[in-house]
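One chain of protein is taken out of this complex; the other chains stay put.
In this document, chain identifiers A, B and C correspond to the written order of the chains, with residue numbering beginning at 1 in each.
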Amino acid sequence: MIIIMKPCAAQDSISAVVASIEAKGLSAHLSRGEEVTIIGVVGDKSKLSTENLAVYKDVDRIVPVTESYKLSNKKFHPEPTTVKAGNTAIGPGSLTIMAGPCAVESEEQLMCIARAVKAAGATVLRGGAYKPRTSPYSFQGLEEEGLRYMQTAGKETGLATICEVVSLPAVEAAVKYVDILQVGARNMQNFILLKEVGRTGMPVLLKRGLCATIDEWLNAAEYIMSEGNPNVILCERGIRTYETATRNTLDLSAVAVMREKSHLPIIVDPSHSTGSYKYVPPMAKAAVACDADGLMIEVHNDPAHALSDGPQSLTFQHFEQLTRELKPFCELVGRSFVIPGNITDENAAFQNAAAENIAFGNAVSESVPPENIAIRDPEVK
Amino acid sequence: MIIIMKPCAAQDSISAVVASIEAKGLSAHLSRGEEVTIIGVVGDKSKLSTENLAVYKDVDRIVPVTESYKLSNKKFHPEPTTVKAGNTAIGPGSLTIMAGPCAVESEEQLMCIARAVKAAGATVLRGGAYKPRTSPYSFQGLEEEGLRYMQTAGKETGLATICEVVSLPAVEAAVKYVDILQVGARNMQNFILLKEVGRTGMPVLLKRGLCATIDEWLNAAEYIMSEGNPNVILCERGIRTYETATRNTLDLSAVAVMREKSHLPIIVDPSHSTGSYKYVPPMAKAAVACDADGLMIEVHNDPAHALSDGPQSLTFQHFEQLTRELKPFCELVGRSFVIPGNITDENAAFQNAAAENIAFGNAVSESVPPENIAIRDPEVK
Amino acid sequence: MIIIMKPCAAQDSISAVVASIEAKGLSAHLSRGEEVTIIGVVGDKSKLSTENLAVYKDVDRIVPVTESYKLSNKKFHPEPTTVKAGNTAIGPGSLTIMAGPCAVESEEQLMCIARAVKAAGATVLRGGAYKPRTSPYSFQGLEEEGLRYMQTAGKETGLATICEVVSLPAVEAAVKYVDILQVGARNMQNFILLKEVGRTGMPVLLKRGLCATIDEWLNAAEYIMSEGNPNVILCERGIRTYETATRNTLDLSAVAVMREKSHLPIIVDPSHSTGSYKYVPPMAKAAVACDADGLMIEVHNDPAHALSDGPQSLTFQHFEQLTRELKPFCELVGRSFVIPGNITDENAAFQNAAAENIAFGNAVSESVPPENIAIRDPEVK
Partner (left out) sequence: MIIIMKPCAAQDSISAVVASIEAKGLSAHLSRGEEVTIIGVVGDKSKLSTENLAVYKDVDRIVPVTESYKLSNKKFHPEPTTVKAGNTAIGPGSLTIMAGPCAVESEEQLMCIARAVKAAGATVLRGGAYKPRTSPYSFQGLEEEGLRYMQTAGKETGLATICEVVSLPAVEAAVKYVDILQVGARNMQNFILLKEVGRTGMPVLLKRGLCATIDEWLNAAEYIMSEGNPNVILCERGIRTYETATRNTLDLSAVAVMREKSHLPIIVDPSHSTGSYKYVPPMAKAAVACDADGLMIEVHNDPAHALSDGPQSLTFQHFEQLTRELKPFCELVGRSFVIPGNITDENAAFQNAAAENIAFGNAVSESVPPENIAIRDPEVK
């Protein structure tokens, strides 16, 4: 920690700061410049609170020298971390795709989507059972019932599963059914929740908060890791800026910055960040190109009737096309990526069948024939 | 809800949207312009999901016409609301000052501060027992012990009390001890917590999230109110912007905007928003001038040794001077505000005594005589 | 300047930085901590480029210690500056109101508004002759003709005059007609323009850029002042944030921050920052309360037919009511403010007459009777 004194600082003021540092058993190291005096603190500065010295007379600024996060810090753990979850591993050498619906709507829907995304190369099934929604009047999720469907779909397909948790009871339920717990953007600084998922020891995907800095994000990871859980996966999902042409602004540089600052794996969510299915493929490719360890992508059998976030969901066909296009990018960046099968052949029937079975699906299925969905719109905020 | 079609929209595309609307039992109202066709939805649009129509062919944009919040909306409740808490009432006609330390550190400290802020005109005592901190290695609060001190201080002084709650267990504890529950900025979209404080029926102070829009903020209030709890107080505490000269950017226009959009009382926190004691007085005056219903201000007996947020805390003397300066502003805007006594006479002894008793206080008290704190620094980020 | 080395920094790396500093004739002062080594530069660091040392091996970060602006810096000029313009002076002890239309539309309109704002207490007439507009298809101003009207209105009423300049030819023209040159938000970093207005020696009102930091703003002032022109007035007019409920986010804390960092007078523009006439009065009062030296307010005889920024313009009646309400706030903060007359009595006839004469005014004047303007809307973005 460095204390920069004001140009006019009296010797008494400087002495008071020095005395205060030494009173904590630390050393103060003075550097008198032509204009200002600088005081360096030598020793364990956790004994000092940055904020307190700031109120001393003639103190101009306090500059922290070291980061407050340690366990997530690359400086103290230079090798990249791989997090294992179910049959998959997130980290160097492979590209992990987590795909599935925004919200779990029914068992049939989820199973249908699970088979489709597996065929196209996903190894993790995503699906929300607890949906944090801006308005209390929006669909809030199937809760534990949704978790059970996730477990069934995971077992049947061999996919690892991930579900967002929004409260301690949700954590207690989720640990019984899924392989990865997700902490959403709105809860990135819900420190109680962070500690709780830390205590589970399970893999945790930590989404970046809407207005979280890189440092705050790593400090949130530190909350989880300081409970003894090293299995943290970071997920960039867009930050809030003044620009409204996309739902959020995808900060892909954060991938590169994290490579410098942390050893944790990082994946990118092009669905929530852009808010439009149209922007998902180019941003997914960009994420792979800048060396993300994986992608989280929303896929829905029937986006026109999805209960949540339809406009940003890919259809099976879109998703299959995207993974085929992604494969050569993976080769370029040295990541393995396997596409087991062909969605269209295996799952086309499911997609159409499911469209008739899920909630909201029947009434409009005739008046909205598939071709109406062919060209869709990106300008959703 | 209005659906704006693309300039090129085929008649089939328009018909598909209309059919989809009518299938829900709503009416579609077409307006064909020279360039584009617009479709208005007549009826209860909660039957339609904005997001789903956005994926139809040739749909350009969906424009919502009505707000998703109802209970907090001034359109449906034009008269301003007054929220009663303990011996005080927050709303039109009076200025409510909530003051106290960022964190409750000890019983003596809290009692000392409680007397001081009461003498200077505060009617609500603030104090954090559960501290959400960016780093897991920072002081996290005294928890239930802190709540008990709050209760004691409230009883002895007659001040109403407010404490932040960060989890369901914290809510359960806090309802036994304090008069107002505070939902902090980081938890503004912790919907589980919002519902829980809603169910208590107690007054709830809802701080604006760091990057929350006015609409999201009112939707968060709606979560609380839709549980049957009308006692919501809004609190503007600064938003995150690119500017780093202040800790956050205090958005005082939000007070004026809320007067147009909502009937709920709104108070302003100049301490957290600016991050420096120096900026608290001018921003407090500005808040009163633009018709805020109250202020939340951090006051500490010994800012140089506060366990949290020292640089933004006022000393007793600063606080007393501020309330004296605020009084004529209250008269100008038609709000009653009473200053019962003189802090210096009643509490000066406490301030000095407390400085010797609280943690961290002894070691440096001699090397940092009061005058060292006289001129302090604003540039804390 | 402080150079913070990486924890792992080799002695060779440290020596290379030191050698580089000493090669410039400066001294390097080492402070070896337990984790990192810090190098302080003693001497005139303008000889070093911060950015260059950042590329040296094992350098972690460069921390500048002193600000790059000098002439606008309070540290080197502690007394507040008063800028004189025409018959008025902007600075401590008085409140200066600059009022008038967004765009000069005609001589009659301008004269009518000039008389009205003078009667209500304004001492500076604002009016745009060169309008920077987002779209090339919007009205761009009357240019030199508009400047001549400004001069005439200034002479007749005794008001000082201010007009925005957007190019070197505009500066050349404006110096002949008006008392204060305004550099708009979009041109705050048009350094060529800043130097040019600097060379005129005339009072310059420098609006803050839409996304300018306080430091960039003061550096822009430095451009003007380094040409030998000390007559700079700062104007806070809102910054761009994610919030869209107001046109921009008025950063009133900037007034308080500027009081710490600079000696220059600062005024506030509540019209452009909020974008709605409804929010102008509360924000104007807040600005006075937090010690702004003045206000810039848009006033129009007929907002419903203004050629630019109608929704944020006050009518004569609104403006007169506002200045009457502001007067006691001025007294509270120790600023003189004189209201020469009563707008309604002196100017009501002009307002109505002008409505018939200005462009666009005739056609709709009957279909939009005055009462239609009585309640207006704030939600303009």
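The rule we apply is simple: a residue touches a chain if its C-beta (ideal position, glycine included) is under 8 Å from a C-beta of that chain, and two chains touch if they have at least 3 such contacts.
What you see is a predicted model; the values in this text were computed from it and never measured.
From the set C:E216, C:E260 or C:E325, the residue in touch with the chain omitted from the display is C:E216, counting the whole complex. Interface residues of chain A with the unshown chain, by the touch rule above, are 211, 213-215, 239, 241-246, 249-257, 259-261, 273-274, 278-279, 282-283, 285-291, 328-329, 332, 378. Contact between chain C and the unshown chain involves residues 6, 13, 16, 19-20, 23-24, 46, 49-52, 54-62, 68-69, 132-137, 166-168, 170, 186-187, 189-192, 195, 210-211, 216, 219, 222-223, 226, 240, 277, 303-311, 363-364, 367-369, 371-377, 379-380. For chain B, the residues touching the absent chain in the complete assembly are 2, 4, 6-7, 29, 31-36, 38, 40-44, 63, 65-66, 75, 240-242, 244.
One rule holds in what follows: only the chains that are shown with their structure count from here on.
Here the chain pair with the top count of touching C-beta pairs is A-B.
Here the chain at the heart of the shown protein, by mean C-alpha position, is B. The chain with its Cα centroid farthest from the Cα centroid of chain A is C. Chain C has its Cα centroid 40 Å from the Cα centroid of chain A.
Centre to centre, using the average C-alpha position, chain B and chain C are separated by 30 Å.
Residue positions 211 of chain B each touch two or more of the other chains.
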